[in-house]
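Here the structure comes first, spelled out in structure tokens, and everything after it is commentary.
Yeah, one chain of the complex is gone here, protein chain that is, but the others are all in their spots.
Each chain carries a letter (A, B and C) given by its place in the written order, and its residues are counted from 1.
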Amino acid sequence: MSMNTFGHLFRVTTWGESHGPALGATVDGCPPNVPVDEAFLQQFLDKRRPGQNKNMTQRQEPDAVRILSGVFEGKTTGTSVQLMIENTDQRSKDYGDIANTFRPGHADITYHQKYGNRDYRGGGRSSARETAARVAAGGLARAALNHLAPDLKIKGYMTAMGAMQLDRSKLDLNAIDHNDFWLPDATAVQEWEDYLQKIRKDHNSVGATIEVIAQNVPAGIGAPVYAKLDTDLAAAMMSINAVKGVEIGEGMAASSLTGTDNADEIFMGENGPEYSSNHAGGILGGISTGQDLVVRFAVKPTSSILTPRQSIRKDGTAIEVVTKGRHDPCVGVRAVPVGEAMMACVVLDHILLDRGQTGGIRAPLG
Amino acid sequence: MSMNTFGHLFRVTTWGESHGPALGATVDGCPPNVPVDEAFLQQFLDKRRPGQNKNMTQRQEPDAVRILSGVFEGKTTGTSVQLMIENTDQRSKDYGDIANTFRPGHADITYHQKYGNRDYRGGGRSSARETAARVAAGGLARAALNHLAPDLKIKGYMTAMGAMQLDRSKLDLNAIDHNDFWLPDATAVQEWEDYLQKIRKDHNSVGATIEVIAQNVPAGIGAPVYAKLDTDLAAAMMSINAVKGVEIGEGMAASSLTGTDNADEIFMGENGPEYSSNHAGGILGGISTGQDLVVRFAVKPTSSILTPRQSIRKDGTAIEVVTKGRHDPCVGVRAVPVGEAMMACVVLDHILLDRGQTGGIRAPLG
Amino acid sequence: MSMNTFGHLFRVTTWGESHGPALGATVDGCPPNVPVDEAFLQQFLDKRRPGQNKNMTQRQEPDAVRILSGVFEGKTTGTSVQLMIENTDQRSKDYGDIANTFRPGHADITYHQKYGNRDYRGGGRSSARETAARVAAGGLARAALNHLAPDLKIKGYMTAMGAMQLDRSKLDLNAIDHNDFWLPDATAVQEWEDYLQKIRKDHNSVGATIEVIAQNVPAGIGAPVYAKLDTDLAAAMMSINAVKGVEIGEGMAASSLTGTDNADEIFMGENGPEYSSNHAGGILGGISTGQDLVVRFAVKPTSSILTPRQSIRKDGTAIEVVTKGRHDPCVGVRAVPVGEAMMACVVLDHILLDRGQTGGIRAPLG
Partner (left out) sequence: MSMNTFGHLFRVTTWGESHGPALGATVDGCPPNVPVDEAFLQQFLDKRRPGQNKNMTQRQEPDAVRILSGVFEGKTTGTSVQLMIENTDQRSKDYGDIANTFRPGHADITYHQKYGNRDYRGGGRSSARETAARVAAGGLARAALNHLAPDLKIKGYMTAMGAMQLDRSKLDLNAIDHNDFWLPDATAVQEWEDYLQKIRKDHNSVGATIEVIAQNVPAGIGAPVYAKLDTDLAAAMMSINAVKGVEIGEGMAASSLTGTDNADEIFMGENGPEYSSNHAGGILGGISTGQDLVVRFAVKPTSSILTPRQSIRKDGTAIEVVTKGRHDPCVGVRAVPVGEAMMACVVLDHILLDRGQTGGIRAPLG
């Protein structure tokens, strides 16, 4: 990963600030002849878009994505694809008073120390708005995956938000698209909503955990040492704003398991190997097993809150910061489509990388 | 990261299999004029070496590292440094019976599916033995850090092992080097040892959590989007064998915090900004704050256990696998120096990367 | 270099087709605090722009560059800079008849074979129009160089065009900006112009040689093996459309020299080493000497000519191709500012790379 780029062969470089004229993603290495258009990409941006419901910031942006290059007559050409989203709602005066203040929990202070020159409007490059570009690139990755691995499905959902925890016995992936929290349990939605509204009214915010799975991933993508599938998934998720932890399969809980508990036993099924369980999260030795890929990540609570916090100005003087403006009480909600987008990019990248090295040929088994 | 390489400017490519003639690390991009010799590197390899105590595999290897290039008259020349460790104890007959068997929890099956051609001796390239090369490279990174950032300290220790948990109220970093578990609490060592011996006698194994911190890291290293310091740390730790989760600062627990709890308030100190707490783990917006970097990772229990597990052979027939041989009941123990090595490599790489882009100049503050 | 990206730390990814809505360059890794605006970049695009004089294609495009990101309050922020040029004159009907025809000497046939899906409008991605994005990126590199190495000067000029050859005894760099050929000899301009007009009237085209020099380059940038300064310059120039050869210093003529002739003898001057000559073109062992960098490249004659050539259609049937449309009789003329842009990008990249590894510190000498 160079500074604004991720991926080996499917390489995504994002650009743009929260309140500049536009932001976007430059995608290099997309396979040719992938059917894609702006409407296909837009559906993913619409999922991430602010202002959709009362659990999100009320900033109103159409977030309309334009394809400026690399697609001709409805198909990718194999050259770089430019995906641009113009910023239309740039009410920058909301943010003007923070030009000289460092908001606790934000990149303001580190960015200033490093670069000495900060676009303070809405967080500039450090704004979560950057993730719109990832979602656009992820949409392109999905179009390519639909072409190369039509059965592959990617689904993201919340599993925790502050004191709320998903009851896994009620997990229903069909519920995800029918509530504001991407919650796979329709029966819990009201409780989560009440909880979050209380957090908001308390001038507070809260963290969340998101799980993203990929189903029907071909076995054999990834590599044993550093281009591990789990390594790249961890990097992809940790690169999302506000993420503080990433887990594959059992994740941190693997620490408390014994070897007998943790073993995913192997049996020969009709269509290849089958496993008694999926503690591994679909990855062994950095390479996909063909089971579901299971990744989770935790998002910290929004740092922009109305409750005053102590901080300093550029000149070192103390200030009590109250972050006004339009902020999500739980940024985790909007991180769901972003996590899905990163999963799509990583899986596609590894399918291409595997095809490059091995031709995509799988050794016979059984 | 390409397949066997990590790092942007300080680039480490590891090579070698568990039972081949040698393994090592090819390190490109090391700064010139760094004082280093084999003895300096050896101390880190000695920490990781198997067979040191009864909590480790009894495989006996001196793991002597040789510097084959890039160092002249006791200093790095600025060209690629080759660090080689010859394999001397290769009792490969221990492993011969597993050539056609896939051990549950191992990369055997995925490696076979992907490459169709596996070095089955002791795990081949997927062996934890690969981490010896990382430790050698990490030693070189430390030598460079001693040169460039003399106050910087890196310390790794265990915080959990199965049912055992570090009591943080007793945390004492001085204790780390005086017990077999790199445990920062001398009073708990006997209990951890008894616990692990019981696990071993039960023909079982257990997972662990390791925390690695870096103290006196300069503020301003890292970048806001994909070459984030936390992204690269997550990738580095997740790339270590058997790691299933990575956390920065609060990690997965950030999910359950509120914004008021999580805020690290900022105050002006005599030597720059100071913070009321370090929930962030020393990183804001991908860039170091100057506080301690705090990274944790969970290692799954050793998959090689004497308790039988169901699996299949290459031909698809069922087999009950009992993994004999010399295996650690908790690979987490030896992951401590590996985690330290990865921390050293990532921090050095980001110091160089920052120096390349900004000249290493920090904006005035206060 | 990945497919549409070049550079190590100053990384330029270009995107866009000849007749799409826009094209541009996404530049990652620019140092922060570099003063730059659109007007500064525009001057370089204006040098390259078509339609300026009768020796160029009459396609009329303002080629106005917009900065969409990475610059705030007149300075770079250190994040990715998006430089976009909208295509305004897209008379695509000129090109419609070639959708199924492969023009000799063009990428039409290879692009079709590889990707099976070609934007045939004006060459699509293979159009020399892509070089406008390089010139924009090169402008940004120059802004950064002005900031980091204020004395450094980059100058490109033609040294040959078909039968015309620069008389080096008359070389006058001050003449370059005062004629349509960037010719460093005012006395030869009329003859070159008459020659080229005859070529055009003959429905023909002609090749050219361009030399680009950089003066006051710091000693010590580059590296000994693969990130050699000459390697990266060769790659940069060879990546320009229609270039078939690249030379450093003596170039291909080094083949016929003896060691006594070729030696650049070294003397100690007041401000460091001085050399009796510059056969080396300012580079020894991949590293700059501090002498002028001297690079030359040859551009083949424009393949699009009005004289009929034999070719085939997609279906394999024969066709006689006459390429109508607006084409330069010598694309080498417009390659001059492109070569300058590539030089700027490479030199800046190596200054950053050197600073990353060595801190930019030079060893004392004398």
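Going forward, a contact is a pair of C-beta atoms (placed from the backbone, for glycine too) under 8 Å apart; a residue touches a chain by one contact, two chains touch by 3 or more.
Everything quoted here is computed from the prediction, not taken from an experiment.
Considering B:Leu68, B:Leu173 or B:Ala318, the position touching the chain not shown turns out to be B:Leu68 (whole complex).
Touch with the chain that is not drawn comes from one residue among C:Gly20, C:Gly156, C:Gly222 or C:Gly339, which is C:Gly222.
Check C:Arg125, C:Arg142, C:Lys155 or C:Arg334 against the missing chain and you find that the one touching it is C:Arg125. In the full complex, the hidden chain is touched by chain B at residues 2-5, 9, 11, 13-17, 20-24, 26, 28-29, 32-33, 66, 68-70, 72-73, 75-82, 84, 114-119, 124-125. Annotation for chain C: contacts to the undisplayed chain at residues 1-6, 8, 14, 102, 104-117, 125-126, 130, 160-163, 199, 204-209, 219-228, 230-235, 237-239, 241, 243-268, 273, 276, 279-281, 283-289, 296, 298-305, 307, 309-312, 314-318, 332, 353-354, 357-358, 361-363, 365-366.
Along chain A, the points of touch with the absent chain fall at residues 9, 29, 31-32, 78-80, 224-225, 352-353, 355-360.
The working rule: only the chains that are shown with their structure count from here on.
By the document's definition of touch, common neighbours of chain A and chain B comprise C. Shared interface positions of chain A, defined as residues touching 2 or more other chains, are 2-5, 14, 114-117, 125.
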